[in-house]
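Worksheet: the structure to be examined is printed underneath.
Only a portion of the chains appears, each positioned as in the full assembly.
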Amino acid sequence: MTIPEITFSQVFDFVGTLAFAISGIRLASAKKFDLFGAYVIGVTTAIGGGTMRDLMLDLTPFWMTNPFYLVCSALALLWVIAFRKLLVRQNNTWFIFDTMGLAMFTVTGIEKTLTATTAAGTHFPFWVAILMGTITGAGGGVLRDVFINEEPLIFRKEIYALACVVGGIAYYLCYQAGMSLIMCGIICGIVVVVTRLLAVKYRLRLPIIKGEE
Amino acid sequence: MTIPEITFSQVFDFVGTLAFAISGIRLASAKKFDLFGAYVIGVTTAIGGGTMRDLMLDLTPFWMTNPFYLVCSALALLWVIAFRKLLVRQNNTWFIFDTMGLAMFTVTGIEKTLTATTAAGTHFPFWVAILMGTITGAGGGVLRDVFINEEPLIFRKEIYALACVVGGIAYYLCYQAGMSLIMCGIICGIVVVVTRLLAVKYRLRLPIIKGEE
């Protein structure tokens, strides 16, 4: 009876990867990159966070054992080429998909960390899992911005990575309360989505840090 | 009787590393970096792609067990200092060497991936090898551009990384046809070189991706 759960995850993984890749490809197109460059930026956005996580957890990067993610990024490239005039009108849809991806990637990052072990064979503390969830969700966007030579957007715009942190804390609380991992994951994902939606609706931003005069 | 083959590889490795490092050092000099900065950029260009590959394959980065690559980058620095007025006239030579390096690095990346294994102990699918060949060949240039704070050149200029992909596909076809690994490598390298030469001669570029208006 795990089939529905797997399928559910896969749908989120698919729309999330698509949405992340499309966000990268759109920025690449604004920079007049060629098709290859656009694809690389799309892939980087989609898999960059998870790759950083897997390298730090000493795991094989997830996309190297499953062609799904690179194929999905290729679909994103085709989508941008085919529907570029409609992309602005699809903004709300892609925002929803991006948010679903953010939630899914956060949960995946937490779950992978909880089952991973250090070189010494011990498990990681829970705060590492929350951090890895956040890196999985928000790291790809940072790498994307580094590659297109822009200041990372998430360091300035409305709350984004923080939604992953809040979701991660929700996961931890559910976990401590003895809920099943599936329930922890679902609640974490919902918290990420709700936090992100509220942040955008009410234009919530963190205060800007004031420097010396 | 493997000595000629090894020597052959080493010559390509040497001229490729030199050419990659020189390309980095020249860009660093245009940015008024100091000698240390120029050396770091040269090294990054020469070993960056292979380092990314080795980290993702969970191997010890190749240059950490053999001082050849750092010495070679130091020679490149001396070369630029000694012959800076002649560098422009040497452009064609360095272009050839750079292309030889691109071919060599692609083959090395493919070969290392084919003998590597995932954390689960299985071999990687062949498309990962082609990708790792491409990252080995073109990744150093991307890191170089990130460090000098420029948009990565290969996302916009004539075909470069794609030559690695085409060479990788040639390797795969030869491999499927039952050829020896040495033959696969030689043909792959030739295909990379020819693709790159044709791309430059006929100024072949990929189309630029069109963004929304």
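Chains here go by letter, A and B, matching the order in which they are written, and residues are numbered from 1 within each.
Convention: a contact is a pair of C-beta atoms (placed from the backbone, for glycine too) under 8 Å apart; a residue touches a chain by one contact, two chains touch by 3 or more.
Here the structure is a predicted model, which is why all the values come from computation and not from measurement.
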{"item": "Total identical subunits in the assembly as filed, 2 in place", "value": "3"}
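As a convention for this text, only the chains that are shown with their structure count from here on.
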{"item": "Turning angle required so that chain A lies on chain B, C-alpha fit (0 to 180°, nearest 5)", "value": "120"}
{"item": "Distance between the centres, which are taken as Cα means, of chain B and chain A, whole angstrom", "value": "30"}
{"item": "Parts of chain A lying in touch with chain B, wherever the complex brings them together", "value": "25-26, 28-38, 40-41, 51, 55, 58-61, 64-65, 67, 70, 77, 80-81, 84-85, 87-88, 146-149"}
{"item": "Chain A partner contacts - residues on chain B that touch it in the complex", "value": "55-56, 58, 118-120, 122, 124-125, 127-128, 131, 142, 146, 149-152, 154-156, 159, 161-162, 205-213"}
